[in-house]
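What you see is the complex with one protein chain gone and the rest in place.
After this line comes subunit A, so read on.
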Amino acid sequence: MSGSAEDVVPVSCTIKPPVYLQIGDGKADTAHSGVCVVDVNLPFGKPVNIEEITFKNYYTAYVTVRLLRRSPGQEAPAKWCTALRDLPLMDNPHTEGGSQDYYSIHRTQMQAEADHVVSVRLILRQPSSAWLTFSLEDVKIFPHLEPDPEKEVSDWLSDLTLVDQHPDLEGLPDPQTVSSSIQQMWALTEVMQTNQTTASIGRFDVDGCYDINLLSLT
């Protein structure tokens, strides 16, 4: 989550209709396609530094993310690169596990810097013939937010802390997230203690009354 999805607004982008690849002219062929391409165009002239891509899966087994990046300040044409190859979204392409789950791909998972991106291409694969169709729903792209320029420390200092921190963080929760959430919990319990009556007391009646004649079907 990294705290981003909650308060950061996704980039407004155009998601093109999915294109399913077929052998031959595609019309006469009744076999299902196993590959699908979804292009996401980011706003024209405003390259985006991507923090996270989130979506809801619909029977896609693997997803590949390609990015069209433009080097800043140069007139050179934008170049495609593969940021992530065949990320498995389903435990087994033939069975349900993960078929309708929510996913996010964070910039740290990508093998290429997700900066100055003008277009994103999602290549979906479903090798199993068990499903009629597959796609991704609710694709959203969240921008990477630079730290506040006023608080920004000089490059060498931030480089230094980065070098220091990386090995320690292996396999451990983000200490800041933990501490902030625990602090929040602590504050919460303080509130709870001063306001004890909000706790559930297990009553099922409303003001002593529990006379019911019909169950609601809606």
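Assume contacts are C-beta pairs under 8 Å (C-beta built on N, C-alpha and C of every residue); 3 or more make two chains touch, one makes a residue touch a chain; residues count from 1.
Throughout what follows, contacts and distances are computed from a predicted model.
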The complex's invisible chain, by UniProt name, from "Aminomethyltransferase", "Urease accessory protein UreF", "UreD-domain-containing protein" or "TBC1 domain family member 19": "TBC1 domain family member 19"
Interface with the unshown chain - residue positions in subunit A: 1-2, 5-6, 32, 54, 58-59, 91-92, 94-97, 99-104, 106, 108-109, 129-133, 138, 169, 171-174, 177-178, 181-182, 184-185, 188-189, 192, 199-200, 202-206, 209-217
